[in-house]
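I have a structure I would like to understand better, so I am pasting it below and will then ask my questions one at a time.
Subset of chains shown; positions unchanged.
Chain IDs A and B follow the sequence of writing; residue 1 opens each chain.
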Amino acid sequence: MKKRLKPILLILTFLLSAAGHFAGWNTTVQFLLSAIAVIFVAGFLGRATESVAHYAGQRLGGFLNATFGNAAELIIAILLIREGLYDMVKASITGSIIGNLLLVLGLSLFMGGLKFKIQRYNATLASLNGSLMTLSIIALFIPAVFLNTHSITTEGIKMLSLIVAGILIVAYLAWLVFSMITHKEYLADVSDSNDEDALAHEHEPAWSKKRSIVYLVIATVMVAFVSEWLVGVLEPISHQYGLSELFVGAFLVAIIGNAAEHSAAIMLAMKNKIGAAVEIAVGSSLQIALFVAPVLVFISFFLGNTMDIVFTTLELLAIGVAVFIARSITQDGDSNWYEGLLLLAVYIILGVSFFLV
Amino acid sequence: MKKRLKPILLILTFLLSAAGHFAGWNTTVQFLLSAIAVIFVAGFLGRATESVAHYAGQRLGGFLNATFGNAAELIIAILLIREGLYDMVKASITGSIIGNLLLVLGLSLFMGGLKFKIQRYNATLASLNGSLMTLSIIALFIPAVFLNTHSITTEGIKMLSLIVAGILIVAYLAWLVFSMITHKEYLADVSDSNDEDALAHEHEPAWSKKRSIVYLVIATVMVAFVSEWLVGVLEPISHQYGLSELFVGAFLVAIIGNAAEHSAAIMLAMKNKIGAAVEIAVGSSLQIALFVAPVLVFISFFLGNTMDIVFTTLELLAIGVAVFIARSITQDGDSNWYEGLLLLAVYIILGVSFFLV
């Protein structure tokens, strides 16, 4: 029964959102319908990706999982770039990073910690993740500081953005080689010694190989459509409710785009699979910073108007703060409810601040 | 003999300070007398609090200890607020935080390290303390950065200050629940495995329950008086010696207000109870940042003129720097004289800088 419910809701919300869009319903209704549709469709895309990854074998599958993991955010961002809404793109990148590191990780540690006194995970992985996060903020801070302290031409900043983006993509690909090939066992999850592949194969695929691929294609197309409908109402919604682009991008878009991962991570944490939950939250934010953001720079370059990688002071503050406290909390490899609460406290402070501006 | 000396000195310095104040003696003499009186009275208040805490049982006692621990600073700060000296309030908050993290912790590690080659304490607690310190600086940095980078109204900043203060108080109360109820044993001090309650019951109470309560009331009243006399001469003293409010608040007031904890922590370190010493120094700075500072925001709100939580760049630098090096040094859970010296070096650099401005 429950299995039947999900596809029905998926199709229903998709159709309703389409109806709202084409019939030009009330903006708020359109926004709500498309937001709900994005959540369901992104969840469907996630399951299809996992299923294809399962058949593709461990290595290629890991790569697929890692790369398609943020497909919804990527598609939303490309649509925003096409509309020239660069500020909202950066705000939504910021929001995805802090949403994963503070909201998803925070809720996972908090909910998991309420059920289990202490939860442990691989500290080596946590430490390496911390270093990668550090690389991300360094890469994002340097162009901004250069722009603010030196007379550097727009062309110079764009070239610097492309070079930094290229270096980040190389670092990301090397990370995949490192974590999936050369040092795979070294990063294995300590909390899952008995069920070795909790993360990748949480859901044993219910679909055949062929069907999985068809579903992946369908899901990708659906994501593109509903994202388009969502993006289309963002500006009117911002004006109607007096919200800044920054707040809409960093909180609304980011929470909607990441909802599927959010619920997955929290469910895992409550099953005491905290290592997998941390991996989703931290891994997802790393993908955004090291892969999605730089890829967007290149996409904007090929679309003819390079988006620079210069974030505002406030965005850098939010990202820096999120990385700093997330590293502080994850570096010892064990967690409790209070650590989750601390992350949530920082998320709320940032949310209130962005809202008040 | 020695036991008799303390109460005599307490009463004597109190009366001398009173005489100086009411007879209008020379300002420098008034300052010195009231400073010495504050130190003795704060020590008396500390002993009375501990004694009442002892009779109140472990949980309520822990809470009393934690909350009354910085009563002297709190009272001084309230008097400063009443006089409208908001800059000096913030300077003294800054000074209390850096004084505890650099001077008290530094002297404890240094003196303890000269006697014992390596001293060990609970690294889990140190790590959690580090995360709490990180939350404090994040909470203090965000409003300042917002004010400096965005056009935000004075009302907006005050509202943000109240919200941030509220979140910090919630985080602090949750910390008490965490450390005293849900995860008490988990944070037990490794260096005191044989004498389990070194921190809370260092001095077995010499007073009966009734007498302890009476003394607590008397001590609180005395603190209020001598603090008033001290605060009254701060401005004339600053002018007379050409000292900035910043230096007076951050160094003079902070050192005087924390003198009792200072000597307690150093004594513990020299008895190889380094865990308890670190706990006093770090715990005290956390109380200031997470409890005293936000409570002052609410008190100023109820007094009719909300003090915002926006610190100056220099104060944030000092706090950030102190947190950063203290975390770096405490996170491994063992200490030596050189780590103490590093903390003291940073304290001196900050002191000289504040003095030169």
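Basically, contacts are C-beta pairs under 8 Å (C-beta built on N, C-alpha and C of every residue); 3 or more make two chains touch, one makes a residue touch a chain.
What you are looking at is a predicted structure, and each value in this text was computed from that prediction instead of being measured.
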Total copies in the full complex, given that 2 are placed here: 3
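The working rule: only the chains that are shown with their structure count from here on.
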Averaged-CA centre spacing for the pair subunit B and subunit A, given as whole angstrom: 41
Subunit B-facing residues of subunit A, complex: 117-118, 312-314, 317, 321, 324-325, 328-329, 331-332, 334, 336-339, 341-342, 345-346, 348-350, 352-353, 356-357
Of all residues in subunit B, those that touch subunit A in their complex: 123-124, 127-128, 130-132, 134-135, 138-139, 141-143, 145-146, 149-150, 152, 156, 159-160, 163-164, 167-168, 170-171, 174-175, 178, 182-183, 186, 327
